[in-house]
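Can you read through this structure? Questions will come right after.
A protein chain is absent from this complex, but the other protein chains hold their places.
Take a look at chain A:
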Amino acid sequence: MNPHASMIITLSLIMGPLITISSNHWILAWTGLEISTLAITPLIAKQHHPRAIEATIKYFLTQATASTLILSSSIINAWTLGQWDITQMSNNTSCAILTTALAIKLGLAPFHFWLPEVLQGTSTTTALILTTWQKLAPLSLLVMTTQSLNTPLLLLLGLMSTLVGGWGGLNQPQLRKIMAFSSIAHLGWMITIITFSPKLMLLTFYTYITMTTAMFLMIKLLETNKISMMMTSWTKLPTLNTIMILILMSLAGLPPLTGFMPKWLILQELTKQHMFIIATMMALLSLLSLFFYLRISYCATITLPPNSTNYLQQWRHKTNQKPYLAPMATLSITLLPITPTLLTLL
């Protein structure tokens, strides 16, 4: 890409969600969302093969529809109430439309269909940005409007997302699509708890970012994209392979790893609010996600493909380092014991 264009696009990608997060006025929030959508569009299409272009068009159309719905909901709110403040959104129709629009933006079920295809059509780095950085702006809008949101709708979206995230990822051999369904399931957990405790939703979000970043960096480091390729890619990095199973189990939410912390606290909060059936269903539906995380770790770490007995590490023709993998992997494995500290930090 032209360096000037690349500079403007990268700057806008950074500034877009930051504008939305720091806004009090709906128009400024919408502007930030549009800037982030526009800025990532050429990054998705960077390789210019037909699958990437199709992913670009799908991403742009869904995000543009969601932005239009956000604008329409804020205009309905301004028409009836006379003010554009994000935190005072009292009109119920506006809240329903806004929730739907942000669900489309995030990729919650039943608006999740674009996410696996967009992530599969683009490079691993762009998939990482799409699942972590681009979720920042819509989730911040949800946190800002949480007192006026419709809890049953959010619980329905969250439950459906956990179901779809678990169920849809069961038959996937491609790693980026598996990470897409993992993202849908985690966002389902976040959406369920947002009206009861926005602090827990933010905690879930930050741990999700850590774990997803660690997993994507691992995928990029191993340069594999399919489960079948992962069976023989451990020879590239034997030591990191053992870390990968821990990251995957953290994503699945198994104790004593970090991923257990948000699930535990959310289940506790739901129980305190007497939402027993929803809490039970969420816990059971995460078992589906656990299955495909286990399958990846089975293929990557636990078993060896049929080959001769003594395996050698591959020749290293170029040094392939991802400096951020070390802190992200460490955080995504070891944060459970300091849960009270993290709760006070939020």
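Convention: a residue touches a chain if its C-beta (ideal position, glycine included) is under 8 Å from a C-beta of that chain, and two chains touch if they have at least 3 such contacts; residues count from 1.
In this text, contacts and distances are computed from a predicted model.
From the set "Large ribosomal subunit protein uL10m", "NADH-ubiquinone oxidoreductase chain 6", "Glycine cleavage system H protein" or "Protein OSCP1", the protein name that UniProt assigns to the chain left out of the figure is "NADH-ubiquinone oxidoreductase chain 6".
Of the candidate positions A:31, A:132, A:235 or A:273, contact with the hidden chain is made by A:31. Summarising the interface, chain A meets the missing chain with residues 1-2, 4-5, 8-9, 12, 15, 19, 27-28, 31-32, 34-35, 38-39, 41-42, 45, 48-50, 53, 56-57.
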